[in-house]
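Note that one protein chain is taken out, while the other chains of the complex remain in position.
Going in written order, the chains are labelled A, B and C, and every chain counts its residues from 1.
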Amino acid sequence: MKEVLNMAERKTKKEISSTKGTTTAVKKQAPAKLAIGEQPAAQKEARIGVFICHCGTNIAGSMDINAVQEYAKTIPNVGYVDNYKYMCSMPGQAVINKAIHDNKLTGVVVAACSPRLHEPTFRTATKEGGLNPFRFEMANIREQNSWVHMHDQEGSTEKAKDAIRIAVAKASLLEDLFPKSVPVEKAAMVVGAGIAGMQAALDLANAGIKTYLIEKTPTIGGRMSQLDKTFPTLDCSQCILTPKMVDVGRSPNIELMTYSEVESVEGYIGNFDVTIRKKARGVLTPAEAAAKGIVGGGCNGCGDCETACPVIQPNTFEEGMKPRKAIYIQHPQVVPLLYTIDKEACIKCEICVKVCGEKKAIDLNQEDEFVKVKVGTAIMAVGYDIFPIENKTEWGYKRYENVITSLEFERLICASGPTGGHMVRPSDGVAPKKVAFLLCAGSRDNTGIGKPYCSRFCCMYSLKHAHQLIEKMPGVQPYIFYMDIRSFGKMYEEFYYRIQDEGAKFIRGRVSNILEDPVSKNLMVFADDTLLDRPMKLEVDLVVLAAAVQPSADTNRTRKLFGVSCSMDGWLLEAHPKLNPCGTTTAGVFLAGACQGPKDIPDVVASAEGAASAASIPIHVGHVELEPYFAQCIEEKCAGCGMCVNLCPYTALALIEKDGRKVMQVTEAKCKGCGTCGGFCPGGAIWMNHFATPQIIAQIDAFLLGGEH
Amino acid sequence: MEAKHKYAFYLGCIAPNRYPGSEAAAIKTSRKLGIELVPLKGASCCPAPGAFGSIDLNVWYAMAARNLVLAEQMKMDIALLCNGCYKSIWEVNHKLKHHDELRDGVNEVLKTIDMEYKGSINVYHLAELMYDDKIVGPAKIRDSVTNPLTGARIAVHYGCHLIKPRKDREFEKTEILNTENPTWMEELVAALGATPVEYRQKMMCCGAGGGVRGYDIVHALDIANEKLINLKEANVDALTDICPFCQLQFDRGQIEIKEKFGVEYNLPVLHFCELLGLAQGMSPQDLALDLHGISCEPFLQKVL
Amino acid sequence: MAGHEAIPKREEGAFKPKIIGILCNWCSYAGADLAGGGRIQYPPDVRVVRVMCTGRIDPLFIMKAFTDGADGVLISGCHFGDCHYLEGNFKAAKRLFLVKNLLKNIGLEDKRLRMTFVSASEGAKWGKVITDVVKTVEDLGPSPLTELMK
Partner (left out) sequence: MAKTKGYPEALETKLRDRYMYGDDSHPEFTDSVEKISMSIPHMCYQCGTCTASCPSAPRSSYRIRKFVRRVVLGLENEALTDPDLWLCTTCYSCTDRCPRDIAPTDVIMAMRNLAFKRDIIPVNFLKTVQAIYTTGHGVPNNDVNRAARVKLGMDADPPTTHTYKEFIPGIQKILDYYKLKANADRIVKEREG
């Protein structure tokens, strides 16, 4: 019965919005009142309270608050107007609370900052005042008014008046809504198993949450496992990383999927259905072998196959400076200890199959397999890549043998690296005597070739590199070409002091170009010593480019699967740069580590732990409230044409038989409230909660027909 | 063969008035390669980007625009053989096409001589046409060679104003946009049968530009001298260029360097068109190589 | 510097265009907020209505705005491929073509209706878009429909 009633109610509302209805009514110059008589009880005596915020001088500084307040009183359906220095403060909210009671308000409009900032705050205030929280509407007179029209008092005042009138028009037509509470799957997913992903996964697991850790390469560990030592403490990267890697491998709550990629994501916070592609590694785990009835079989990492394999490839983990076989592990500490076959390189000679023997671990015909999992929340930790620094041709990377990147330096100086830690230069394997480090190589570059941003950790690792040279090879002279040394972290400036004391020479100038001596393969480095004010031409044996970093190759594909946006330079975009750095605009999806922007290890770990805690909250609460912006079908208007069904990106709509005719039906849990169906329905038979056609039309009318003429 | 491509041939000053051989060579060799160069009658100095750009850019725009209009009236794109001219003629054409304000200003002036710049033509350097296989290309050049310059070690001086600044240049062949380590001219030299030679600071300026040669001759010569030292080290038989002004600086410059610094190189300096002429069988007389400050004899003996 | 200097005031009695902007919550509305944070200055003539997605925009809204006497309508959403709801912006764009034709047919300059794509990180771009939209409508002058409605 009730259902029928408010359907009828909707019907009338729909009529209100018909052009004719409004224009005639508009003569009365009050869009919200225009339907007097036929309007439903709830709206008949709409009494809206308008509360104008000064935001200190942020708003009051650029517009005439009193004029706005006086005007607001004249707006139809306005029952109360007030203003306050800080509406969001406790006293400010108390004003709203009191006014609702004293004036029997049916709706609340706060003219202040952006709803994207304080809508939740004022909805709570509205609720505490005894109204349904969805009877609140916000007029943005700060971000989109006072701050962008700072020198135009008149303009911003007029705009504020209109904004409030528009908000009141909508508030007058708002109705009670009740958020839908959905259960949250007690599992989480972390994409990317570098230090960020590992830390996040471990935290979630330790908080008792089942966590799927997805890594696209054959092993976890990421960039950090390529590093030799870490600044400023100088502890060995592998030494502090491997224990974590082992923990990840051991944790009962972590289901590790290496050599795997996210294929598709469906659903919403609390209930993401994720499909994962497990790329065929051509090698069976003991478990997989057992499943195939091979007793005691599967890969145990003995490495006989690698020894036997005749195909030689460059080892990507060693930045191509060391060979590996077509069947390989990237380095001895890999987790899981499991060989992988490079499909491109493999010649299917099957020698490995023979040497593997009874273990029967190798399956050259294995195919990708797809796994579906359900998780409540997800964390993206897809990390970073090195900018292709050869694009800055003036430094001759890839043209001159002895110009290398910092990552290559890490491998060369690392005891487990291609040279066993003997720092030699590529051209002749001789130990360098003079080494130049180029900072901001491709960073802070506005030419369109490099990256406009600061890559944030190059200064510090270059200082560390200088230290490693001085420590390992007495007599070596490092020259650091810098524009600014950015040593802002804990104990970083002290580290700078130490390296300077150890004898590194700092030259305040950016290297313009490098020329190679065709015979000695030494390098001429040209720069301007801006402090001495003299151009310099320095001959060195080796040049190390602190190359800029950029979002990892796969970032864009993955972010789109999760509906996460990115900033102009491609880094993933946080929900709020200061107050919500781990969140994204997609509820239930969070960011960890460098995929959000360049971060050093401490920052990465901190952000990972932040993301993990944020991602665990909905899971621990057990349920989330979805904003009730669902589509609904006004059945007596639905012609059953089914146009909307295909428009819905979430398959939330379906045609059903009802009293002998087809009508559309919405699965509320699936509907995300985009309104694409409502925007299209030729019969106007779709009602979008909180963004209903009459409400939006009322806003349009209020702006264009209401107001002072 | 009859010409597939026609261009208004913009001469500039130094080629016709100091190295007429390169003008003659340009016309003859181009014809062999299917390019007809039609004289751009009444053209003036481009004007010298260094001198005029320094005094008053507006004059530079207007004067260059006048030369452009002459070609617009012929309804022909311009081809030229000098980097300095390329900077004036190409860059002004480019700027006027993209900045209405500039164009209106220029047309204001041109009105006084009943001319109007329309922006209806393009400007090309012969070297870029020679490298562009849609027009000529190394292969076609190789086929046109009747007297390969076998055994000659030739270094290239690219000069500055054809390729720099890279960011507002536009070329059919992106190889030409490489300003740090280009090798496309070397390809052309190799097409003549000669051996292209790399040397230190290949991309360094000749030192003559920007009015410096006139303002402070020893400063300008010191720059050229640094390049000559590097060239000597690479022991080359000749230096080739695509800019008569660079050629003047290296060729006549060697004489001044001898006078002022007391060092001698006797390194023959030839415009690429002159080299191409030799390779296509033109005689040193056809190229007026005797006008060069530095005798080309030792080099000629190698290649003839 | 660009975008931060004060906007030149209109002289008295000059035509003040009435422009309505319908923005999606996730990209353009956020971008507009970012412009605020960055204090990017632009003309105050556009009034904003927020919807969750440009896909929500019923052609009726646009026609209603014009019959109500709007001089211009701005629809702004996410870049293609960035839509928070996968492809609402794409569907909106497709509808806009129809609406533009409709406008032409009723003799209204279709330049009065504009769809732009401004992401949550493009505050400066938002400033440029608004400045440009206002200029376009100023040059077109008052909507012919306002006369007819009188």
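In the analysis below, a residue touches a chain if its C-beta (ideal position, glycine included) is under 8 Å from a C-beta of that chain, and two chains touch if they have at least 3 such contacts.
Computed from a prediction, not measured in an experiment: that's the story for all the values here.
Trainee: Among A:G298, A:G450, A:P581 or A:G597, which residue is in contact with the omitted chain in the full complex?
Mentor: The one listed residue touching the chain not shown is A:G450.
Trainee: Please pick, from B:G34, B:G119, B:G193 or B:G211, the residue that touches the omitted chain in the full complex.
Mentor: Counting the whole complex, the residue in contact with the absent chain is B:G211.
Trainee: Would you mind spotting which of A:T530, A:T651 or A:T667 touches the chain that isn't drawn?
Mentor: The single option touching the absent chain is A:T530.
Trainee: Against the chain that's been left off, what residues of chain B make contact? List them.
Mentor: 11, 13-14, 16-18, 20-21, 23-24, 39-45, 47-59, 62-63, 66, 99, 109-110, 112-113, 115, 160-161, 164-167, 179, 203-205, 207-212, 214-216, 219-220, 222-223, 285-286, 288, 290-291
Trainee: Just the residue numbers, please: which parts of chain A touch the chain that's not shown?
Mentor: Residues of chain A in touch with the missing chain: 394, 440, 444-448, 450, 483, 508-513, 526-530, 533, 535-537.
Keep this in mind: only the chains that are shown with their structure count from here on.
Trainee: Measuring centre to centre with CA averages, how many angstrom lie between chain A and chain C?
Mentor: Those two chain centres are 28 Å apart.
Trainee: Could you state the distance in Å from the CA-based centre of chain B to that of chain C?
Mentor: 52
Trainee: Multi-chain contacts in chain A: which residues touch at least two other chains?
Mentor: Within chain A, no residue contacts more than one other chain.
Trainee: By residue number and range, which residues of chain B touch two or more other chains?
Mentor: As it turns out, chain B has no residue touching two or more other chains.
Trainee: Contact residues on chain A for chain C in the complex?
Mentor: Residues of chain A touching chain C: 17, 19, 22-23, 26, 114-117, 140, 142-145, 147-152, 155-156, 158-159, 162-163, 166, 560, 563, 565-568, 573, 585-586, 629, 647, 649-650, 672-676, 678-680, 684, 688, 691, 693, 696-697, 699-701, 703-705.
Trainee: Touching residues of chain C toward chain A in the complex: what are they?
Mentor: Against chain A, the touching part of chain C is residues 6-7, 9, 18, 20, 25-27, 29-30, 32-33, 35-37, 39-45, 47-53, 55-58, 60-61, 63-65, 67-70, 78, 81-82, 84-88, 91-92, 95, 119-122, 127, 149.
Trainee: For chain A, which residues count as touching chain B in their complex?
Mentor: 393-394, 396, 399, 447-448, 513, 515, 518
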